[in-house]
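For this depiction, one protein chain was excluded, whereas all remaining protein chains were kept in their positions.
For clarity, chains are labelled A and B in written order, and residue numbers in each chain start from 1.
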Amino acid sequence: MENNKRLNLSNAQLKWENGFKRVLIAMSALLVLVIVGVLATLIVESLPSIKSLGIGFLWGKVWDPVSNVYGAYPFLVGTLLTSFIALIISIPFSYAIAIYLGEYNPKGWLSDLLKNTIELIAAVPSIIYGFWGLFVLVPIIRTFELKIHVAPYGIGVFTSSLILTIMIIPYAASLGITLIRMVPSPLKEGAYALGATRWEVIRRVIMPYTRSGLFAGVLLSLGRALGETMAVTMLIGNTSAIASTFKDVIFGPGNTMASVIANEFTEADHTQYLSALIELGLVLFLVTVVINLIGKRIITRFTNN
Amino acid sequence: MESTIVKAENYNSYFGDNHVVKDVNISINRNEVIAVMGPSGCGKTTFLRGINRMHELIQGATSKGKILLDGQNVYDMNPIYVRYKIGMVFQRPNPFPNLSIYENVVAGYMLNGLKLSKADKDVIVERSLTSAALWKEVKDSLHKKGTFLSGGQQQRLCIARAIAMQPDLILFDEPTSALDPISTSSVEQLFHELKKNYTLIIVTHNMQQAARVSDRTAFFYLGELVEFDDTKVMFTNPKDQRTQNYITGRFS
Partner (left out) sequence: MIFKGVIVFFAFLMTVPLIIILVYIIKQGIFQVNWHFLTGVPAPVGEPGGGIANALLGSFLMVLMAAVVAIPVGMAAGIYLSENPKTKLAYYSGLCVDILQGVPSIVVGIVVYFWIVKPLGTFSAISGSIALAIMMLPIVIRSTEQTLKLLPDSLKEAALSLGVPYHRVIMKVIIPCGFAGILSGITLSVARVIGETAPLLFTAFGNPYLSASITKPMESLPHLIFTYATSPYDDWHNLAWGASFILLMFVLLLNIITKLLTRKWKVQL
């Protein structure tokens, strides 16, 4: 190709090159725009509620759209209860899986099986968990509640927590596996050489080393639990009143921030109502984002060391 | 045609604030083989990559001064065009892994969307691979991917790929430092053949290689072009004390 023709081609290519680079930049900037947009929309739409209810919204105990009274407290309780119960129950399982696959048996068909199981648990859509929970778990819990002399709702905070437990285990587990595998061999070998047993090495070398990372895994699981909507909506009973006895709080019906939004959003017929629901969404957004970011920050710091 | 093909005038290179190549002035003639040598970190590779404007692709990398290719400052030209006019061979052989040997040779055309007839492509492939002394070894496996080739063969494939574009100037960035001695010598033999049609600038950290293959040698030290002379003179009677120290092994 003669030089002139080639030069013309190169000149045209330069223009395309610059355009391409600009598109890449634009698409990356779009992401920032989306997040800013999400935050802005949430704030703008919850403004009426923020203005009229103020900060007392967060500890308002009554949620009664008919009388135009809105308080977030029942949902904060519901969200925190379901998430923390799920978290506490899930921790032994997540840790066990992480330790088994990270230290005891990182390779082989058995560990592949377990790994695939964990990934499958994460892959199942939450609506299916909810559906199954409604038809299988709820009757079981009802029987259980009869046995322990509690009102046999079947649905409720406890049942939701159980299903949530299953759903969040993969998050802490897979992070834990990665972290435990990152423990440097010399550290472990040194301990073994000194005569430590597996158990001692895990407890005194691996656990302390990965402690902050595992905590981050817990945070990520928490973030997942807080934002979970469908399975919880189907199993929690959708009651916006706070139960009077402790037993009923745990075993009775309730609501989370996500589930009340899911249930009442399309029914919200006036601004106050809708705006209060959006405010819940804003709170949910802020809390989950903060928890997730802290978790991710800990992990980056850990992996960079 | 003028005999000077590349001329650097007060050329400087920077990585951010780091002044890596300092005020280089050098004039290179057609069909010469120029070796550029010096200890690690002396700026020789940075200088080389400034000639075909690869240097500026690194974030924060800048340069000042002129590099004239056939009288025209490459920094006033379209960088894509400059890189097309100048061929480059890298330290580690880097044939495209998803392309066959045949496709690798004509990659400079195909990746630019330039359609060539099969006949044209065949001609280019055979000519380039022959010039790179690789034709006989691969002519029956042109459509296989190049992964089965040895290091030396892969490097010659990269040379063929560069030659296929018919550049006047080919830059080599330590082309044999990742190769075994036999491959190294096959590539060095190639330089003698290539100089008939091309001008070669070869950065090397191997003094003996510089002495073996080049007509003139440039010695870089701490970013400066310390000395540039006929190779024979450089190695027997260098004018600068630093050059003397380098070739006698005081530092490397």
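Operating definition for what follows: a residue touches a chain if its C-beta (ideal position, glycine included) is under 8 Å from a C-beta of that chain, and two chains touch if they have at least 3 such contacts.
Just so it is clear, the structure is predicted and the values come from calculations on it, not from any experiment.
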**OP:** Quick one: say which of A:73, A:144, A:215 or A:285 touches the chain that got left out.
**Re:** A:285
Original post:
Of B:54, B:213 or B:247, which residue touches the hidden chain?
Top reply: B:54
**OP:** Touching the absent chain in the whole complex: find that residue among A:258, A:276 or A:298.
**Re:** A:258
Original post:
Out of B:66, B:92, B:127 or B:205, which is the one that touches the chain we can't see?
Top reply: B:92
Original post:
Which of A:54, A:92, A:106 or A:208 touches the chain that is not shown?
Top reply: A:92
Subject >> Residue numbers in subunit A that touch the chain omitted from display >> reply: 10, 13-14, 16-17, 19-21, 23-32, 34-35, 37-38, 41-42, 45, 92-93, 95-97, 99-101, 104, 113-114, 117-121, 123-132, 134-136, 166, 169, 198-199, 202, 223, 226-230, 234, 258, 261-262, 265-266, 278, 281, 284-285, 288-289, 291-293, 296
Subject >> Absent chain, residues of subunit B that touch it >> reply: 52, 54, 57, 59, 80-85, 87-88, 90, 92, 94-98, 107-108, 111-113, 158, 161-162, 165
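Here is the rule we go by: only the chains that are shown with their structure count from here on.
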Original post:
Could you state the distance in Å from the CA-based centre of subunit A to that of subunit B?
Top reply: 54
Subject >> Interfacial residue positions of subunit B with respect to subunit A in the complex >> reply: 78-81, 84, 112, 114
**OP:** Name, in rising order, each residue of subunit A that touches subunit B in their complex.
**Re:** 1, 6-7, 9-11, 13-14, 17
